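Remarks on the structure that follows.
Note that one protein chain is taken out, while the other chains of the complex remain in position.
The block that comes next holds subunit A.
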Amino acid sequence: MMNYIWLALIAIGILTAVGTDIYESSINKYRNGVEFQALVELKDEFKTNTQLTGILKVSGEYFKNFYSLKNFNAKLITNEISIKVNQDGKGVAVLNISENTPEFWKLMAKGKGTNTDKLVANILKFEKNENGSYNVVMVFERISLVKIKQVLNAVIEYSDIAVKIAIGLIGVMALWLGIMKIGELAGLINLLAKIVKPITKRLFPDIPSEHPAIGAIIMNISANMLGLGNAATPLGLKAMEELQKLNPKKDTASDSMVTFLVINTSGMTLIPATAIAVRAALGSGDPAAIISTTIVGGFAATIAGVTAAKILQRLKIFRKELEENNETKTEVKE
């Protein structure tokens, strides 16, 4: 199952990116090679073959029509520009991308993949007009394969993030494994398992009722309920380690593991800490208003997930991988 999902995410992603890029080049979305007209007000006296800075001005109407934009309301677009023009009126213009830059130009700059803080254009004509500013005709640098470049960047960026997340876990992981070791040797984990036995023997029938796995599972679920994400992951991984000790087939998930994971992937919590914090930061009148609704949503997810896991674990297609193990065992015996 994971094979298909993984392949689907990557294949759909790459096909969408290629498709989008082909479509965008067919309608020439970024107007490659098309002449763009604007006004430039220079800060200094005009001189040929010199780097000069100024402000580029375009009417919103012209901009909207030029790029065939649907939702664009600004009346006037201004952007910082630096130019260098020779005596024939030809040269190079560089637009600095800043906060005030229209979204579409930001998108174009981002789509280049490199030097995303500026847009470069070739100046074809540069003439003084009667108002003392300059009429400019220019063609922007070619922008193509935007999505593919973004996908490529994502590949590198996300493999980096994956390692950073793993490295970031080392500290809390060590802390909780250390604490759990003390609890194990002292018999506290077993005591905990004994207390919750009535519930856990139904949820995890194949774990012996006083096994340390139960203790770790209970601590992980408690941490999740209290919104303590930092403690929940190490405790959950500790529980997985204990479950793996009971697992007859080491590369295949056991029924208990799946049930335990589903409890973790559903948001059973009493304090949705992150959502409340974001709401408070955005000036909500009652950031905690969502506590009751979130509890209902999270518990519904948990009940549905556990029920689904219990039903699915009996289906033939999901038993197959477990039974392959038994077959090989009997073969060995014979």
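One rule holds for everything that comes next: a contact is a pair of C-beta atoms (placed from the backbone, for glycine too) under 8 Å apart; a residue touches a chain by one contact, two chains touch by 3 or more; residues count from 1.
Everything that follows uses one rule, which is that contacts and distances are computed from a predicted model.
Per its UniProt entry, the chain excluded from the display bears the name "Spore maturation protein B", taken from "Putative zinc protease y4wA", "Branched-chain amino acid ABC transporter substrate-binding protein", "Heterodisulfide reductase" or "Spore maturation protein B". In the full complex, subunit A makes contact with the omitted chain through residues 1-2, 5-6, 9-10, 12-14, 16-17, 20, 147, 150-151, 153-155, 157-159, 161-163, 165-167, 169-171, 173-175, 177-188, 219, 222-223, 226-228, 231, 233-234, 236-237, 240-241, 243-244, 250-253, 257-258, 261-262, 264-267, 269-276, 278-279, 282-294, 296-298, 300-306, 308-309, 312-313, 315, 318, 321-322.
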